[in-house]
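Our next item is subunit A:
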Amino acid sequence: MLNVYLFQVLNGLGLGMIYFLISVGLTLIFGLLNFVNFAHGAFFLLGSYLCYTLVTLTGNFWLALIAGPLVIAMLAWALERSLIQRIYHLPHTFQILVTLGIALIIQELSIMIWGPVGKSVPTPELLQGVVRFGNFAYPIYRLFLIAFSAGVAILLWLLLERTRFGALVRAGSESTEMVSLLGSNIFRLFSITFALGVGLAGLAGVLSAPLRGAHPFIGPEVLGLAFVVVVIGGMGSFSGALVAGLLVGVVQSLMTTLWPQGASLMIYAAMAVVILLRPYGLFGRA
Partner candidate 1 sequence: MTNSHAPLLETRQLELAYGAFKAVGGVDLRIHSGTIHTVIGPNGAGKTSLFHCLTGERRPTNGRILLDGRDITRQPAHGRVGLGMARSFQITSLFQELSVHENLRLAAQGVDGWKALNFWQRLDTRKRHIDTADEVLERLNLTERAGIPAGELSHGQQRILEVGMAICARPKLLLLDEPTSGMGIDDIPTMTRLIGELGKDHSILLIEHNMSIVMSISDTITVMNRGQVLVEGTPDSVRNDQRVREAYLGEAA
Partner candidate 2 sequence: MDTKTAAVASSAKRNGAAPLARPGRARWAPGTTLAMFGVVILLPVVLPSATLATEILIFAMAALACNLLLGYTGLLSFGQAIFFGAGAYCSALGMLHWQLGLFSALLLALSVGAVLALLVGLLCIRRKGIYFVMLTLALTQMAYFLAYTLSDWTGGDNGLLGVPRPPIALGGTTFVSLASPLAFYGLVAVLFAVIYIMARRITSSPFGSTLLAIRENEARAAALGYDIRLFKIMVFVLSGAITALAGALYAMLLNFAPLSNIELLMSEQILIMTIIGGTGSLFGSLLGAGSIVLLGDILSAIWPRWMLLLGVALIAVVIFMRGGLWGGLTSLLQRARRAASHDKEA
């Protein structure tokens, strides 16, 4: 019995790391650019499909793991330069509408390319099978997922805390004016951050593909969960996204054994309660 819970907790951690990867991009973009990206879930979807295509074509998951997020980040870069940059100065309402439009376009294009039925992606050979600890067995890929995302989280943390780029992003999240005073090209910083954030959503899509496959209508669900995490963690907070992502992942995973229908209900209720009682999130600053 205990093993079942351990299994669910580990599953929850994996799920939580995926949620973290999606949400941290959303929260970074919101923090620095004060921009609300409703297309974030669509880029996750695109990541899953890119993984499917690359694995089908080359049979190499590792290539997909590197190239998938890169392609998506480049796409995001181009999109930022051509369209998103024009709407930074507009109120959030407009940003939501434009990104909602982008999400619709990505979703429909994906169906045109990959068809309306989901695709499954095989687990890479190296990571097939299970690890045994006594009488407890756990899939290797899921362990890899946790370890790999943890590595990404650490790299990201180093990037934000230990580099000039990170310092600029943090300063910019405090006040846009400050970065301009530092003499940096704020628009280049915006482009890079947008591409990075969206690329992370793509990475999450790639990583989850061997587990869940690629589904054309997953975008809104992923977006919704990312908002839950971002809100609970506090909009713009890196550590908040990590803690809240893991929390939501584990709670959701445990609930599936207890009361599956109630899991989502509870998670969104938590989101509403946090906005009402602590709008800056459980870990954000007021």
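Here is the rule we use: a residue touches a chain if its C-beta (ideal position, glycine included) is under 8 Å from a C-beta of that chain, and two chains touch if they have at least 3 such contacts; residues count from 1.
Selection rule, in plain terms: all candidates are chains of the complex that A comes from, given by their letters.
Bear in mind that the values here come from a model prediction, so they are computed numbers and not experimental data.
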**Message:** Going by the C-beta definition already given, which one of 1 or 2 is in contact with subunit A within this complex?
**Reply:** 2
**Message:** Help me check something: in the complex, which residues belonging to subunit A touch candidate 2?
**Reply:** 34, 36, 83, 86-94, 96-98, 100-105, 107-109, 111-112, 116, 176-177, 180-181, 185-187, 220, 224, 227-228, 231, 235, 261-262, 264-265, 268-269, 271-272, 275-276, 279
